[in-house]
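Data block below; observations after.
With one protein chain removed, the remaining protein chains of the complex are shown where they sit.
Let's look at subunit A:
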Amino acid sequence: MRFGVVIFPASNCDRDCVHVLRAVLGQEVEEVWYEERSLDGLDAVVLPGGFAYGDYLRAGAVAARAPVMTAVRAFAQVGGAVLGICNGFQILLEAGLLPGAMLRNAVLRFRCTTVHVRVESTQTPFTRTLREGHVLQMPIAHGEGNYFAPGSLLSTIEEAGQVVFRYCDADGRVTSDANPNGSVRNVAGVCNPAGNVVGLMPHPERASEEVLGSRDGRLLFESVITTVIARREAPKQSRLYEIATGLRPSQQGRSPRPFGARDD
C-alpha cells in the first residue's frame, strides 16, 4: 500500500518513519511536503515526530495551521487512516482532529526513555489486528507529552473507546510509577470518534527492528497495512474483511462503516 509521511519544517523523525515503512515493511512511501494541498492516492498518512516549526509558540501549534493540514483534515473526513506520532500527535491535537491537549511533562523536563503501553482499543486501523490488553514496549522522547482532558471530556472519550493506549508496567498494570509524564489516567494515545485518526506519544518507528531492542512498534504499521489492504481487496465473506471493517457477514450489503463505529 501507499503511505504518506508528512514533512514539516523541522520534523525530525520523518526519515525514520520512511525507513521503517519502506525498507523494513516494503511499502510504497511518498514524502509529503508541508505545502502540499492534496493527499490523493495515499492509503494512510503518518505525521512524524520532531519539532515542527521548532515547537515555537506551542508544540504543534504552528504546524497545525500549515497548508497540508487542510488536506489531512479532508483525508480524515473520508475515513483515511492517519497516525500522529509524538509531535504528530501534538499537531493533531492542535488541529482539533483529536480531543484533549498536551501539557509540559510533570517532571518539567524532556524525557527520552523506553516505556510500556497497553492497547485499550482495537477499533482503529492501527490496532485492529492487536488485542485489548496487548503490552507494547516502545521509546518516548518528548517534553510536552502530559496528556490532559477535562473530566467531562475524559469520560466521554473513555466511554466512546477513544483511549487507544495507556502507559503501563511490563506486566500491563496501569500504575502511576509507569506514567512517564503525568498524563491524565496514563493516557498515551487517543483516536477520533470514528477511530481512523490516532495519535500517540511513544515512537513505534523506533521499535520496529530487533537490533533496536523491540519490534512491538511494527505491529501498529502491520495492523494498518492488513486493515487497509483487507478493506480494499479481501473477499467479503472472509474473516479478514470482518477484521478490517468490523462488518459481520450478515451485515453484508451495507457499506463499510468508518473505523471504530459501534453497533447500536
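The working rule: a residue touches a chain if its C-beta (ideal position, glycine included) is under 8 Å from a C-beta of that chain, and two chains touch if they have at least 3 such contacts; residues count from 1.
By definition in this document, contacts and distances are computed from a predicted model.
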Quick one: the chain not pictured, UniProt calls it what, "Phosphoribosylformylglycinamidine synthase subunit PurL", "Polyamine transporter subunit membrane component of ABC superfamily", "CoA-transferase subunit beta" or "TonB-dependent Receptor Plug Domain"? "Phosphoribosylformylglycinamidine synthase subunit PurL"
Quick one: which of A:74, A:112 or A:170 touches the chain that's been left out? A:112
Checked against the full complex, the residue among A:13, A:47, A:69 or A:130 that touches the missing chain is A:13
Pick out which of A:3, A:51 or A:147 touches the chain that's been left out of the picture. A:51
Touching the unshown chain, subunit A contributes residues 9-10, 12-13, 15-16, 19-20, 23, 49-51, 53-56, 109-113, 139, 141, 143, 203, 205-206, 209, 211-212
